[in-house]
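Structure, as structure tokens:
Note that one protein chain is taken out, while the other chains of the complex remain in position.
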Amino acid sequence: MTEIVVIARLVPDLVEELEIATSGTALDLAWLRLIINEFDNHAIEQAIILKERSGATVTIISPEAEGVEDMLFTTAAKGADKLIKLTGVGEEKPTNLSMAQTLAEIIKEINPDLVLTGVQAHDDFTGDLAPQLADLLDMPYVGYISGISLGDGKATAYKEYPGGILAEMEIALPAVLGIQSSEEPPRYVAISKVRQMMNTASIEDRDAGVLETDSGVVIDRMYLPEVADRAEMLEGDEEEVASKLIAILQDLGLL
Amino acid sequence: MTQDIFLLIEHIQGQVSDISYIMAAAARELAQNEGDSVIGILFGSGAEGLKDSLAVDKVIYCDHPTLSEFTSDAYKRTLISLLEDYSPRAILFGNTTLGADVSSSLAAHLKFPIINSCLKISDSGGIISQICGGKIMVDSQLADKTTLITVNPGGYKPEEGQSSSSPETITFSPPDLENLKVQLTQYIEPEAGDVDISQEKILIAIGRGIQTEDNIELADELAELLGGAVCASRPVIDQGWLSTSRLVGRSGKKVKPDLYLCLGISGATEHIEAITDSKTIIAVNSDPDAPIFDIAQYGIEVDLFDFIDPLLEQIENAKND
Partner (left out) sequence: MAVNGIQQSLPFTAQFKESLLKIPEGENIQACLQCACCSGVCPFGFAMDFPPGRMIAWMRAGILDEMLKSDSVWMCVSCYACTEVCPKDIPITLALMTRAKEEALLAGNVPAELQSALEFSQQYGNPLGESSRKRAAWSEELDFEIPIIRKAKRPVDILWFVGDYASYHPRSKNVTIAFATLLNKLGIDFGILGPDEFSDGDSQRLAGERGLFEMLAEKNAKVISRCEFTEIITTDPHAYNAFKNEYPQLGFDFPVRHYTEFLVEHLDEITPLFKENGKAKVAYHDPCYLGRVNKIYDAPRQLIEAIPGLELIEMAHNKSTSLCCGGGGGGMWLDGFRWEKSESRLSEWRVKEAVAVNADILAVACPYEPPRFEDAAKAITGAEKLQVKDVVELIVDAIGN
């Protein structure tokens, strides 16, 4: 049976306004509300799609955070087989390399054919988790994937490039793939099914061990960008305004 | 460790990507002292000529048939081999579908620190990053050893990293590239057909202010020049001038482009609801009180039809420069 591991992380919800901690170098945790990393949600869906297509055991591993149990039970309601919560993670965000080292040890025990996770998480500052994990597991990595089919000892995956071009990649298994989007949008599960899982499914706790929070990069300051309340009006005659608009498009890298 | 700044040149199907020029511009800012070089890393097969337009001091070029197009495994192996010979201050990668496939994995392999999502280099040589979907800025410093940096577009213009003088080439012999675990089998071009406006990066949105069906051509022309698609608010769709698949609003699609350029859209709530995830909204309207100006980042109060011709002309000029 194909073994698939999915790493699912909670990240700060950008619907809420973010605040900076008094230290000035981190997010204020008191104000954070967490939500599943959108790309990880797609990774979960892709794993369930592969399971439904050709059979697989799907294990979800998540670092602990407020709301992580509900998130894990939701994945079980969608069809995940095994739920693991990484405990002892602490409040300060560990480096991704350190998180990857801890995850790699657990993943090695499972000995999966495929490890899926979101291609990025918006709050990552110290590298991306998926490629780091791949290196530590000595597995190949391809990211920005939007479709996977599994064959004998290999996966065929579709990698997205700008302009809508897809690259078809053949990847030897076991492998780590960074998911951009699942083949179908993440499904909805009725709350009643999730509640049922809360009573029947179980979450295995695993101790994260010692996690490093210092990546060697010194953060001087974290801050909110300045935002204007109302549109900045471009003044001048038509020709002048047009050239100002073009300068803005160029600044945005759109021209 | 030298004080040289390296950058991985990205190219797809024989075209150098804009991010490569943007990185060259950022690297120039980072190489602060006289004598520190900006060095491009170029992998390819018969692709040495791709270095020519880049504003870098030197290019380390590695030629191998397997390196003709990007694959993560071959690039990573070649980079590991290359970094046995070189010890730069920093290496820049695009925070792109290409660069992000190797940067973090290389960092983990060599135990090099890595900084994500650099937008600009500060005057003092610090790294200014943008995380959390642009809602948080981070100022940081290079670590005390070779530091990898992923670079976002937007901080520099590609022209700032272009040059007409061809950089000197240092050739590098490829490592063993047998038994690779990742192979590119083919590129698949997007199918023709109606565009999905919810996936477009650039949208030209038209509203009641476009006035007649004939004027839609102007929006089409603008979209073509900018590489985007045309969408519309309700009045235009109700006239039957565009198909329902192009409707943005409560009864149409929700969109999240990098640029939402609206022409003659006043900004009714049912329209605004569906565009709030856009990265940049630029509004053109003759009514200074149009509510669209409350949510747009940039506003232009002009008569649309006096404005669009000079705009089209200037964009064409800008593209030809």
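In order of appearance the chains are A and B, and numbering begins at 1 in each one.
As a convention for this text, contacts are C-beta pairs under 8 Å (C-beta built on N, C-alpha and C of every residue); 3 or more make two chains touch, one makes a residue touch a chain.
Not measured: the values here are computed from a predicted model.
Touch with the chain that is not drawn comes from one residue among B:113, B:167, B:252 or B:299, which is B:252. If you put the hidden chain back, the residue from B:230, B:268 or B:315 that touches it is B:268.
Note on the undisplayed chain: of the listed residues B:144, B:224, B:238 or B:309, the one touching it is B:238. For subunit B, the residues touching the chain absent from view are 234-235, 238, 244, 247, 250-253, 268-270, 272. By the touch definition given at the top, subunit A reaches the unshown chain through residues 13, 15-17, 35, 185, 187-188, 190-195.
The rule is short, and it goes like this: only the chains that are shown with their structure count from here on.
Against subunit A, the residues of subunit B that register as touching in their complex are 12-13, 17-18, 22, 69, 71-73, 96-98, 100-109, 111, 113-117, 126, 129-145, 147-148, 153-154, 157-158, 181-190, 202, 226, 258-259, 280-283, 293-302, 306-307, 310-311, 313-315, 318-319. Within the complex formed with subunit B, the subunit A residues making contact are 12, 14, 18, 20, 27, 96-97, 100, 119-120, 122-132, 134-136, 139-144, 156, 158-172, 175, 178, 215-225, 228, 230-234, 238-239, 241-243, 245-246, 248-255.
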